Every structure is written in structure tokens, then in C-alpha cells.
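Just one protein chain is left out here, and the rest sit where they should.
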Amino acid sequence: MSIDVKFFASLREHVGTDSVTIDAGRVRTIHDCWQLATQSADLPDNTLCAINMQYAKLDAAVEDGAEVAFFPPVTGG
Amino acid sequence: MSIDVKFFASLREHVGTDSVTIDAGRVRTIHDCWQLATQSADLPDNTLCAINMQYAKLDAAVEDGAEVAFFPPVTGG
Amino acid sequence: MPATIVTHSFVPWQALEQHQTTLPTGSFGACANFVGSMRDFNAGDEVSEMTLEHYPAMTQHYLDELCGTTIAQWQLVDALIMHRVGIIRPGEAIVLTAAWAAHREAAFAACRHLMEELKSQAPFWKKELTPTGERWVHNAPSEK
Partner (left out) sequence: MPATIVTHSFVPWQALEQHQTTLPTGSFGACANFVGSMRDFNAGDEVSEMTLEHYPAMTQHYLDELCGTTIAQWQLVDALIMHRVGIIRPGEAIVLTAAWAAHREAAFAACRHLMEELKSQAPFWKKELTPTGERWVHNAPSEK
């Protein structure tokens, strides 16, 4: 009955933590995860999201046991 | 008062020699060089020509002391 | 078709030489590859050090999938991706992509595809150290 929420790079610094575990019963979408995990912190415009290592949109549904991640535009390579 | 005429690859085999020196006074164009150097052998359609290591056309003028080359389409790389 | 996340300095040429020995001799006529390495300047400033952060599980998953789909799309003999993470210094290799194919058209296109997809999708983030402090890198679309 829980969801792991992860934050990377500038978003990790913005939120002040790299990982939060939240109650799956209290969220339906990725956006709900952000609200609950960050106590409704400001969500930067260009934020990217993933569910279980796959890119997803803010309104995507999240299931119990999922790993949800928030991060800024990627800059590898 | 001479011109070096060179043949490469299948054209060398076609002509039967890799190099002929001809009298510069008897030629004006690359085509003349071919005629004189090969005793008017058949000139394959796709033959390429160079004067002094630069691609040139059959009707290009050839000067005394030049190196003229005939070869088939290139297949390096 | 290995995709490898590398935590220490590596010599891409040695990795290529080594990997190529595992492929059947004479089976490929073309290998196109790309090495991205760290410059000592960016956006007008000196850069003395860079830290590469990533999302480990997603990175590995994404790069493995990218290798597989790229091999299938261009019927490659093989493909290779290596990417550094951690602290990187100027001149060191950051990324290597390589594609082996029968002919050059496929090798070039596949190698380019690996790099473009990786740059736009793989969850890596660069932080630079400049004389005025640390800063997260933002990709300028003009600087491809």
C-alpha cells in the first residue's frame, strides 16, 4: 500500500530530498504523488515524470507498489 | 616535350600496360593522349581521367610535361 | 549489445577494440562510432570538473532497450553504448556509441540515432564546476 517517489538533479535540490514513500491509498495520478510527497511544492514547468522507469504524463494513473520519479530535462551524452 | 600517360586497375589490364610516355607535340587533349598511348584502343564508357592529379574531362587541353591518367570508377573506402 | 554505465575513467578506443574481437570476423564492413568527451569550457566559462548524476535503474533499462531497438531497426551486427557517471575531468570520455553493420549507411544512421535518443531521453544530468561555483547544465538546442 505504498509508492516510492524519487527526485533527481535540480528537482532533488528543489524539493530537498531524493526519495519519499507515500500512502498509495491517497493518490490516483502522478500529479497527486507530487502534491503529497512535496507537500504541494511549486512544480517547475519543464518537469519530466516516470512510472516504473517509463516516461509518463502528470495525469497518468499510478498503481500501488509503483516507483514514480520526477526530474528536469536530461543532459547526458 | 613529353607526356606521361598512366593506366590503373581494369583499365591497366585492358590496355596491357601501366604507363606510356608520348610526344607532347602530337597531342592537344586528353582524348588525343588516349589515342596515341593506346594506339586507338576502345575507350570504355565510364573511364575517368586526370591531368596532374586533378580530375579532368576528355576534351581538356594537356600541356607539355603533364601526367595524364586513365582509370575506371573508384572503389575505395 | 551491451549498454554499460561506467563509474571510472575509460578509454573508448580500448573498449571498441575489445568489443570488436567478440564479433564474428568478416561479418561486418562498417563500424561508425561516436565519443563525447568533456571540454574545459562551456557557455563562455572555464569548467574544471563535472558531476554526472543519473537514475540508475531507468538508465540501464532505457539504454538496453535503445540498443535492442536500434539493432533491429538497422539490422546491425551489434551496437555498444558506454556512459560515464560520477565526477569527470576535462578530456575524459563521457559517452561512446557504436554500430557495426554490413554497410556504412546503416552504421552511420544507427550510431547517430543512438546518440540523439540518448541525449534527449536517457536520464542523466550534468552539473559543472566553474570559477564562480556549481551549476546544472541546460542543453542549448543550437549546440548539437
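Going in written order, the chains are labelled A, B and C, and every chain counts its residues from 1.
In this text, contacts are C-beta pairs under 8 Å (C-beta built on N, C-alpha and C of every residue); 3 or more make two chains touch, one makes a residue touch a chain.
Every value quoted in this text rests on a predicted model; they were computed, and no experiment measured them.
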item	value
Which displayed chains the hidden chain touches across the whole complex	B, C
Residue touching the undisplayed chain, where the options are C:3, C:31, C:52 or C:110	C:31
Subunit B residues that touch the omitted chain in the full complex	6, 8-10, 50, 53, 55, 67, 69, 71-77
Those residues of subunit C which, in the complete complex, touch the missing chain	11, 13-14, 16-17, 20, 25-41, 90-91, 102-105, 107-108, 111-112, 115, 143-144
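Here is the rule we go by: only the chains that are shown with their structure count from here on.
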item	value
Distance between chain centroids, defined by C-alpha means - subunit B, subunit C (Å)	48
Averaged-CA centre spacing for the pair subunit B and subunit A, given as whole angstrom	72
Where subunit C touches two or more other chains, by residue	none
